[in-house]
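All protein chains but one are shown at their positions in the complex.
Chains: A, B and C, in written order; residue numbering restarts at 1 for each.
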């Protein structure tokens, strides 16, 4: 039975989660959506069988079949929605930040502690990025020794108009705060910020970029370049400097390790690793097509043409000469 | 309503497709499985609600709710299964090769032509690989001019025991045959094979590696290194040499283009591109956890710790000094 | 005592060699130059102490102090100049090709055989390229096993106006012919050429690009993309596919080896490797400056400023705080 989810908030992130639950991942369905803007909620729910539309988060959580809650509303609305979910004993995935300030987060945490069991998962998505996961595994395996430093880069092409200097920390560096804790299994014990002269490409008044420095409980020093108007694109790098080598991600080549005189990246073991995502996308595209009444992708003609090429190839292996491929006229059905 | 699929063949590939339809992608469910080995079929179907188990492909296609067929049985069994699907008007995704020889493929194609509409999709998964798709778009956009050559490398760490010299073409180079046709929109008109002295790492009698050369209807020359016992891993490269530059994939850095004095790779525009897959995996992991009765991932404690770090960070922005982070004892619930 | 060299031919390559002998490398001097164009010869020799100017190669070889000959004249003039050098027992470095046709080369070789000792060195400069040398050492050490294939790319941005289809082989692929022989220690036993439809970026009538295939005495298959109007720059790649891995050069990352599940490049052992060339250039620039009456490069002021920064750095190590650097006014002498 698929898991019925109430999605609270159908703005950019929320609508994207609705699409994801409805058509990308398996095992779940959108059972209800809620948004203060009823039109926006209706639009997000359009075409989803059995999805009810609400303006009140609590009403959405009470809709039939709801067994879990995904909160993607604005930060200030999180606390109330979390407490409503707790009241119903529903597990909840909440976009970061849990609440805009530590006091609210503390109240949420204390409420969960009173329940005596975990219901909350915070949406720090980097923990699910394949490069970050490889980095985490590499650090955990310990072949490179203990981590000594992390060098992080966090770059956005352009910041949205409402962005403030504080948000460089609260909205952006918060990801490095969590990634540091998760990668190292240590707490951050001190923070310092160095502020170069701001870029002329940043909006007036925004102190962009900055160099944020963390110290951790295990004596690791972390430097984070946060630059939300770098102009050229989105990049998230992280290099862990360890006692016997380094491991870095985010520079376009996957996980690169330095150690014993070499900089190296792993080569996949076999096609199931290399093309894992391609298989997922292939079957998903085929299913989506059929549901829309279409048969797409490589046709029987494509299979036939490939077979004739292989036939010629096998003859060419044997004779050592150039072998022509004779293809009949392509039927109109496969045009 | 999710699409009911009958999966024919539950060996390695088939069982993987069952898992994919059941728990990875959305919008579909495994309604029936068939395998000559009933135990293997039962094992693949275990735990899937409403999935019937068969030894006869036709019976599986007749099971309630079946609206599409995925064929992953051995090559010689494909033709019969395809014709059964045609008899029921069911769309079918068939693993390559469609049939082991061109004559069988021709019969399948003729049967589909008699139906007068497409039902078959052949599982050439490279067409769904994100690097191949970028390469295809790059060629289609035409900024680099017309393609003149393709350089392809197709390397497996090790071939299975039953592999023959012919299978280098039929099982391996068949992917390059399809990729060549798909990338260029041209037919292969001739094939030649050069055979270096075989590697001592290849099984006795296997002519591995080989250099396979295609000519196409548009005058493109394609060279394919096929090496199924390269020993070091799985790699699929392709470089398209065009009139004004080249575009290559498969060397661990995504799509790299050469043109106008530079070799370059694209930087993602924003986080929705960079972390698209991470969001999918995050929500999928959360759903899977809940279905198994577990709440996992970043906890309220993690949210609280990150909030305290951000709070210190904002103070550090303002004062320019090192600011300590005071964390309370971690509650046992979040240990 | 430095070696006196007669440079025959002072066109582009010859003039460059004159400059190289005069001011780049040590242990040699240009004792004489010869060119049919006396003005061009004079220009090349300008400012070189003790360098005589000639129009006749033989006269240049007879000039006082000449102990070796460098031939950089046009191909058809090589044979006569080589025989003149032989007549004088002078060692000779001759730009490739030794002569424009095999018959001439055979005569030169037979003349040298009659002398009974080697005098000729052919200017295949790739043998001196650091990447090629690393590749050669890697193949020789044998860790990757026997070589099975070479994949070569040879690309020029644009061909000169006089370039012909034959010259793709004689002027360009000749480098791969030598590199193949040198890297593998094997002879080329057969050649085949595949010709895609020519690029519209190539001059009318020039069959550019081509795919040239070599077979060698050791059963290695070599493919060479020759493309002399690729438009985007100059590139020379070579990947050696061996029994247990591959080694490739020319893609901008030095020597990259694939083996045992990793693609890797070497990291230099120490600064003498990493900055070897920088030290050479530093001392050369200093010497050149002094000879032109100038003292350049980092000044005492630069040394002083760096010292003050280090002083502050050491204090900062101790106190853990930010330490300011107080620099006096910069004296005008160091402006």
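Things worth noting here:
Note that contacts are C-beta pairs under 8 Å (C-beta built on N, C-alpha and C of every residue); 3 or more make two chains touch, one makes a residue touch a chain.
Keep in mind that what you see is a predicted model, and the values were worked out from it rather than measured.
Contacts of the undrawn chain with the visible chains, over the full complex, involve A, B, C. Listed residues C:42, C:88, C:195 or C:262: the one in touch with the omitted chain is C:195.
Annotation for chain A: contacts to the undisplayed chain at residues 145-146, 148-149, 151, 153, 194-197, 199-201, 209, 211, 213, 215, 218-221, 223, 225, 227, 230-233, 235, 241, 243-246, 251-252, 258-263. Listed for chain B, the residues touching the missing chain in the whole complex are 258, 261-267, 269.
Assume only the chains that are shown with their structure count from here on.
Shown here, the protein chains touch in all possible pairs.
Across every pairing of chains, the maximum count of C-beta contacts belongs to A-B. Superposition angle, chain A onto chain C, using Cα atoms only: 180 degrees, a multiple of 5 between 0 and 180. Per-chain Cα centroids separate chain B from chain C by 44 Å. The distance from the centre of chain A to the centre of chain C, each centre being the mean of the chain's C-alpha atoms, comes to 48 Å. Computed from the mean C-alpha positions, the centre of chain A lies at a distance of 20 Å from the centre of chain B. Shared interface positions of chain C, defined as residues touching 2 or more other chains, are 258, 261-263.
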